[in-house]
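This is the structure I want to talk about, given as structure tokens.
What you see is the complex with one protein chain gone and the rest in place.
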Amino acid sequence: MKNTPFLVGALTIALVGSASAQSLTIATVNNGDMIRMQELSSGFTDETGIELNWVVLEENTLRQRVTTDIATGGGQYDIMTIGNYEVPIWGRQGWLAPLDDLAEDADYNVDDLLPAIRGGLSVDGTLYAVPFYGESSMIMYRTDLLEEAGLEMPENPTWEFVAEAARAMTDRENDINGICLRGKAGWGENMALITSMANAFGGRWFDEDWNPQFDQPVWNEVLNFYVDLMNDAGPAGASSNGFNENLALFQQGRCGMWIDATVAASFVSNPDDSEVADMVGYAVAPDTGNDNRGNWLWSWNLGIPESSQQKDAAKQFLAWATSQEYTNLVAENEGWANVPPGTRTSLYENPDYIEAAPFAEITLDAINAADTVNPTVDPVPYVGGQFVAIPEFQGLGTTVGQLFSAALAGQSSVDDALSQAQSVAEREMRRGGYMN
Amino acid sequence: MATRQTRALARTMMAPAVVLLLLWMIVPLGMTIYFSFQNYNLLNPAMQSFAGWFNYEFFVTDPAFVQSMVNTLLLVGGVLAITVIGGTLIALLLDQPMFGQGIVRILVISPFFVMPPVAALIWKNMLMHPGYGIFAHIARFFGISPIDWFAQVPLFAVILIVAWQWLPFATLILLTAMQSLSEEQLEASEMDGANAFNRFFYIILPHLARAITVVVLIQTIFLLAIFAEILVTTNGGPGYNSTNLTFLVYRTALLNYDIGGGSAGGVIAVILANIVAIFLMRAVGKNLDT
């Protein structure tokens, strides 16, 4: 074992080496905007002398890592990238440091944050995280294909119109699918779409007494509508398609329409990546004539766990990364179309941005219209548009997503999927003490 | 022959390993058993209370529970079948005279060195993707519509990926065993006029029995815990079609953050794994004693 001393020495060096000047550990997700933030963050270090250690993980892994860490008080991270799903739950538990100082800082201009987004990050008026980018949902469509089909996108499209147009645009021989929708199982994948679709149809996850509603006729209508539409006009293998796969399909000109997060607009209109960049039109997400467009509202945010020892430095970084100056910095380096959207009113008043981003106005309208307190027609006991902001939703949403994905793949019937979803949801609600 | 002194010494030498493993077993297992009797959701820590057997009841009544057990067995059995049969055939082939044997052996063992998430990512994206994967391209070249592996045959797709990773291991052990078969035995049988077929079934295969049991034992231990490949590719779906027991525990403990339920699932998984193990040990023990 003559190598052991060397090893011990090396271990010691590795351990001692880590304890140096002030440094923050930031956990973030590997989306394009965050990677850009990481690239540009050397500017922050130059300005403040604060070193940054980045932990960049794939979304599911990241969520599992940071949740375990914050719930056990592990204290591994000074800044966490979290969704507006987590913020209210964690804020209520007292796990996140309140950001009152930021809210009071005139330079930060907290009132510039979009009210809908800011509301989702506050618990009883206290801000617990700041938004890095925000999104709602919209229709992206191929103007050329729609015209060929002899149709015109109305100002307020309905799901009925979407279905009609999708079927009309489908051209199996040329591998053109009328519509691409998420089918991959996951609470943040297919369930985001299907839940917001259900909102538009007047369905809800739970009634006021937390009784699951999958046994109601409206869910049957929603799921049948979705499965039929995808079978008639969707791409092959739709049950494995998430945001990424649909993005690639759309960029390659294989989709007539795509209803998804508004952030996708800047990808499909980027001529470097998209073959159809100059043929994309945008419209608000469909309703069913009731003006409920699904109330999709998502934001990726930066928050500071209470267990962090360096809250002041962490707040400095939060202010930097979510400021107007940061937006300008991205615009200088990457162009206006690539700035993180959906967080500040000022961005949508900026003529440079409006010019570079033809989807800006619809994005803003969609975000402003999203009502997460009254997401659907009937009253609900929960908050959230395309998700239900309760701790149990991650697991429950994923399981239900699996069942619906199986229905889309043709491995089970819509009725079976719904009745299984109902019994799973009842189980979880009893387990969580919501209902008896 | 062994004196009392050497026996004492032998015990001392074993002590560190036994004590450490005992701690490594007892501490987590003890905590898991404790939590399995608690109502404890990590996201709602204030609600912790004694749960009795409720977590166990809740876990075994999960709609995915029965299927996850079946899937676990299919996964282990499927991978074992492919690796043992495939490994024997490949070992037989590698044992023949050929040019560039060393390089072929390197090619064959390479999958064993690939970390599970990377293996799963390569297969999921670049091989099995219904749109851009190589298999889809090949299918389209022959005018067949491509298989959507993770939607149509999810468990089989996972089995294929895992079998690819473990085939080299089985091949190597079987090859070593095959090469230990004495030349004389084979030549003698050739003299007796046994054809290749008989030689394989009456001489080579019995000789491999021991190696096969070893492959089965070692692989089973790893295969019962398969998780990363499922997480990366199918997430247990569609439906519960590729949910194995480990994945069900994951869903309970790390998606629902139901630590009580997840712990109960963990205890159940340990018990089931040990039942499988006892059966295996019986079989293997017999083979290894001699």
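Each chain carries a letter (A and B) given by its place in the written order, and its residues are counted from 1.
Assume a contact is a pair of C-beta atoms (placed from the backbone, for glycine too) under 8 Å apart; a residue touches a chain by one contact, two chains touch by 3 or more.
The working rule: contacts and distances are computed from a predicted model.
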Query = Looking only at the UniProt record of the hidden chain, which name from "Xanthine dehydrogenase subunit D", "Stage V sporulation protein AC", "Mannitol ABC transporter permease" or "NADH-quinone oxidoreductase subunit K" is the right one?
reply = "Mannitol ABC transporter permease"
Task = Consider the whole complex, including the chain that is not shown, and state which of A:Leu102, A:Leu247 or A:Val383 touches that chain.
result = A:Leu247
Request  = Sort through B:Met47, B:Val66, B:Ile85 or B:Leu107 and give me the one touching the missing partner chain.
outcome  = B:Leu107
Subunit A, residues in touch with the chain not shown (by the definition above) = 1, 3-4, 7, 10-11, 14-15, 18, 25, 27, 30-32, 35, 38-39, 53-59, 61, 64-65, 68-69, 72-77, 243-245, 247-248, 267, 273
Message = Using the document's contact rule, name the residues of subunit B that touch the chain not shown here.
response = 1-2, 6-7, 9-11, 13-14, 16-18, 20-21, 24-25, 27-29, 31-32, 35, 42, 90, 93-101, 103-119, 121-123, 125-127, 131-132, 134, 137, 141, 164, 167-168, 172-173, 175-177, 179-180, 183, 210-211, 213-215, 217-218, 221, 224-225, 227-228, 232, 245-246, 249-250, 253-254, 259, 262-263, 265-267, 269-270, 273-274, 277, 281, 285, 288-290
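We take it that only the chains that are shown with their structure count from here on.
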Remark   = Here the gap between subunit A and subunit B, centre to centre from mean Cα coordinates and rounded to Å, is 36
Message = Quick check: in the complex, which residue numbers of subunit A touch subunit B?
response = 60, 64, 67-68, 71-72, 89, 93, 185-186, 235-237, 239-240, 245, 248-249, 391-392, 394-396, 398-399, 401-403, 405-406, 408-409, 411-412, 417, 420, 423-424, 427-428, 431-433
Request  = Would you tell me which residues of subunit B are touching subunit A in their complex?
outcome  = 41-45, 47, 58, 61-64, 130-132, 145-146, 148, 150-152, 231, 235-241, 251-252, 254-258, 261
